[in-house]
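The complex appears here without one of its protein chains, the remainder shown in place.
Up next is chain A:
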Amino acid sequence: MDATTAPHHIPPEMPQYGETYHVFELMQNMLEQLLIHQPKDPIPFMIKHLQQDNDNVPKIVILGPPASGKTTIAMWLCKHLSTNLLTMENLIAREFSSLAAVARDHYQNTKKLSSTLLVSLIQERLKEEDCVRRGWILDGIPETREQALMIQTLGITPRHVIVLSAPDTVLIERNLGKRIDPQTREIYHTTFDWPSESEIQNRLIVPEDISEMETARKLLEYHRNIIRILPAYPKILKVINADQPCVDVFYQALTYVQTSHRSNAPFTPRVLLCGPVGSGKSLQAALLAQKYGLVNVHCGQLLKEAVADESKLGKLIKPYFQKGMSVPDSIIMKVLSHRLSQQDSIQKGWVLHSFPRDLDQAHMLNSLGFQPNRVFFLNVPLDSVIERLTLRRIDPVTGERYHLMYKPPPTVEIQARLLQNPKDAEEQVKLKMELFYRSCSELEGLYAHAIALNADQDPYTVFEHIESGIVNPLPKKVP
């Protein structure tokens, strides 16, 4: 079925299901594994893969120059995400592996490991049950481009790569203060990270080769290698500045590894914009509709259109308009569902605003099957709203709209004849804001994945913020 045949009526439940359960990513991961391992019997392999259910475990590589705090960050991340840490030392120190024994001898003689040996050690370790189930963090490996390519050929791909960077002088100085606790192998520092318990203080030892010459030599080698490793991980790399307090570096790293990358899954945006009157919803909706081809659904406008068309529903709505009362929910739902179930809104997606007004309407929207997949709350303080709305004027002769602060009329003559819409009077605006704030907290409770924005800025900044909210996958909540 391609786009050239007659428009297909795909029931909206299907894309909704696909998004909720991330079907696309599931299939993509399975296909990746199939292609990497190419098993002779694909079906048992796929069954095993699905049972493992380890698509989202952490697979992280942390690289950085000596004294940048790699090991500390790696250990903290490990504890926080309860995953396994792999460093050169603990790979060699493993007990039940013949490869590790060979590596130990080698290391004692030459103080370095050949790349093939290291990579085969990694491969062996990653096959173990706990790495498969809970993920892994590689600290300081790969050291060279050769190692990076070898790891890749074996099919081991990290999902996030963090590179710490800091100026060389800072690193050399920092390294002089490095101390190690021989029991826990944790790294402390004389100035930045001094342990509080005195018994740890007493047993700290000075590690060998931290003199300035040594550090400078290691830094040279590091710079030579890192520049060729970076291109191996194009889209998953993030460089974090290590010249800041450890805690800050840790938080940046943690937020990064918990974000998922943009996937190629087909995605029709169904956006809901919530916010008080005057927050710029209609403007943002118009911008979104123009740029992404979404259908702009303004609830109030829909009702007015129905009345103007004099359709059956329009005739029902008309008396409410004439009396100035708000239209009952059931009629609104009928008009809305009629619009949203049309072919173009299902295919292209929609932007809904000025609805729902309260929790009941929101529940009704969900029950009709039109759940939005991105919800935005545009927050604006009361003063800005008053400023934006009460200074609006319209010129009765030309029909041109002005704003006394943002778009003042050019001549005094025009200014003299400007009129204000009675709906924009200050008391009216305040009333509407009250109404909104009453239902706001309930709506926020319902839409747990909503994104709140500061709408008190110029429209294009707000628009960019909304765009990034739509285009990137929804952030996972930190547990």
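Definition applied: a contact is a pair of C-beta atoms (placed from the backbone, for glycine too) under 8 Å apart; a residue touches a chain by one contact, two chains touch by 3 or more; residues count from 1.
Everything below uses one rule, namely that contacts and distances are computed from a predicted model.
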{"item": "Identity of the absent chain, which is to be given by its UniProt protein name, from \"Calcineurin B homologous protein 3\", \"EF-hand calcium-binding domain-containing protein 10-like\", \"Protein transport protein Sec31A\" or \"Transcription initiation factor IIA subunit 2\"", "value": "\"EF-hand calcium-binding domain-containing protein 10-like\""}
{"item": "Contacting the left-out chain in the complete assembly, out of A:Q38, A:S211, A:Q290 or A:S341", "value": "A:Q38"}
{"item": "Sole residue of A:V23, A:L117 or A:L230 that reaches the chain not shown, by the stated touch rule", "value": "A:V23"}
{"item": "Residue ranges of chain A at the interface with the undisplayed chain", "value": "1, 5, 13-14, 17-18, 21, 23, 26-27, 30-31, 34-35, 38, 42-44, 46-47, 50-51, 53, 152-153"}
